[in-house]
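As you look at this complex, bear in mind that one protein chain is not there, while each of the others sits in place.
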Amino acid sequence: MDERNITYMFYGLAVAWGLLAVYAVLLGLRERDLTKQLDTLKRMVEEKK
Amino acid sequence: MSGPAVAAAGVWKYFGDYPALRDVRFELREGECLALLGRNGAGKTTLLRILGGLSGASKGAVEINGGDVRASQTRARIGWLGHSIGLYDELSARENLRTFGALYGVTAGMISEWLAKVNLAHVADSPVREYSRGMRQRLAVARAFLHGPRLLLLDEPFTSLDDKAIALLQGLLAAARADGATIILSTHQIREAMELASKVALLDRGKLVHFGERTEEMVGDPTYLYRTYGSAA
Amino acid sequence: MRTKVILALGAVALPLLLRNLYAIMFLVPDEMEQGPIYRIFYYHLPAFFTAALCYLTALVSSILYLLKKDQKYDAIAVSATETGLAFAAVNLITGMIWGRISWGIWWAWDPRLTWALICWLVYFGYLMLRSAIDDPTERAKNSAVLSVFASASVAITWKAIEWWRTQHPGPVLSIRTGGVQKIDPIMENMIYVNTVALLFLAAIFILVRLRQEEVQREIDALRRYAHAMN
Partner (left out) sequence: MTTLRHAAAIAVKDLRSEFRTKESINSTLSFSVVILLLFAFAFDPTPDMIAEFGGGLLWIVFVFAGALIVNRAFARELPNDCIDVLVSSPASGASLFLGKAVAAFVLLFGIECICLPVFGILYNVTWWRSLSGMMGVLALGTWAMACVGVFISALTVNLRLREVMLPMLVYPVLIPAILPAMMLTNTLLTGQPLPSDFGVWLRLLVGFNIMFTTLSVYLAETILVR
């Protein structure tokens, strides 16, 4: 088996893990963003009362 | 006729989690005229749209003459006049009325009659685009009354109309009432509405805070209703 | 409660994923003809199964939304679609890498590849539509309808490819070939085990996404409320 075959296997595995990791990070970022938005809004509504 | 002409039974309308209407319930008998009052964003338009079948209630139900609003024969009895005129600019007055008339089963003779009645017979075949504001509004009124509706739903009818159109609309509304049609109109112009109304409803943030007979105090003092039943805000 | 479930799932999924990675790299035997590259299949195939299951979940919950008009189903639909897209991306790109070695090209206009790409585009459109609609109820309704449309189209496209010539490897798993053993049982088991691991991961993603959807609803409601106060 040639060199490339095994290198590309590693690429494949890295992509599989990498893509899912990227999605997980994106989820995390959105979580942070949403929490921030919610806090700001809650404070705004609080003030108006 | 026994049952109510319009019955709203616990109508809720959500936009996402926000309730635009909360548990609105009222009944209207045939021949009554309801003035729907309330601030901007109180839910007047939302309620009218649900009554007219343009929008579905999230919870609860609306019945028109005991039937579902989305039933075709129920909607054949409803006349709708919204914020905008609801006409096609590139078509002529006659073509506009013909299009809508075809949906309601109105004859060509009736259409000519209406064109004369709203004083547009002489320009009936030129496109609506060329009309003045007042002419467009008169045509819109004719469109709403074309099929002899038994229930009229008018959203802020007096706000965008000019004097001539208001006079025309008031005349038609009075005639419709005399004929036993039911009318619901939402409005800011309390004075004009009070002259017509037999019942008054006040919406506040989606809640029906008052529903009852029109009284003499209301006609005399436009702010009476808000002061008595409106929220402190 | 939800957080605990997510953590518990994570506690199962992560060791399983790591164990599978170890097993895939060092324990399973090499395939005769293809060499190490075939190990990509242990992600390629399970990712496809997971994505397909996600799409199916999205379809079912979209239909449920249209029937019941409950925002909960809309949240499930969007969570499942998004997670499905992530796994479909894994499926597509690992497939491309495998194709580079086995076919010599990154992208063959092979029907099955094409189908997977179309599928991706269709559901990506679903997410685009969602992001463009402001009112949550309208968004839920319109996107549920689009989801039904998309699934119908995807199903027909799937049928269409069977009439086209394909150079994609046919079914190898014994459940698809009617019990005929086409690959080593060790390999087949590995595929199943990794499918389970990825399904756990997908479940975590969906649950997290679901919670975010709930927070989003709260934000939307608060925003409306703030506007109404003016």
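We call the chains A, B and C, going by the order they appear; numbering starts again at 1 in every chain.
Criterion: contacts are C-beta pairs under 8 Å (C-beta built on N, C-alpha and C of every residue); 3 or more make two chains touch, one makes a residue touch a chain.
Source: prediction; values computed, not measured.
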Shown chains touched by the chain that is not drawn here: B, C
Candidate in contact with the missing chain, chosen from B:A7, B:L54 or B:V209: B:L54
Residue of C:V148, C:L210 or C:A228 in touch with the missing chain, whole complex considered: C:V148
Chain not shown: contacting residue from B:T99, B:S132 or B:T228: B:T99
Absent chain, residues of subunit C that touch it: 66, 118, 121-122, 125, 128-129, 132-133, 138, 141-142, 145-146, 148-150, 152-153, 156-157, 159-160, 163
Those residues of subunit B which, in the complete complex, touch the missing chain: 49, 52-56, 70, 72-73, 75-76, 78, 80, 82-91, 95, 99-100, 102-104, 127, 143, 153
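Note that only the chains that are shown with their structure count from here on.
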Pair of chains ranked first by number of touching C-beta pairs: A-C
Chain closest to the middle, measuring from C-alpha centroids that were averaged per chain: C
Separation of subunit B from subunit C, taking each centre as the mean of its C-alpha atoms, in whole Å: 49
Contacts with 2+ other chains: residues of subunit C: 218, 225
Residue list for subunit A, restricted to those that touch at least two other chains: none
Contact set on subunit B toward subunit C in their complex: 14-18, 41, 58, 205
Subunit A to subunit C touching residues, read off their complex: 1-2, 4-6, 8-9, 11-13, 15-17, 19-20, 23-24, 27, 30-31, 34-35, 37-38, 41-42, 44-45, 48
List of subunit C residues in touch with subunit A within their complex: 21, 24-25, 30, 34-37, 39-40, 43-44, 47, 83, 86-87, 89-90, 93-94, 97-98, 100-101, 201, 205, 208-209, 212, 215-216, 218-219, 222-223, 225-226, 229
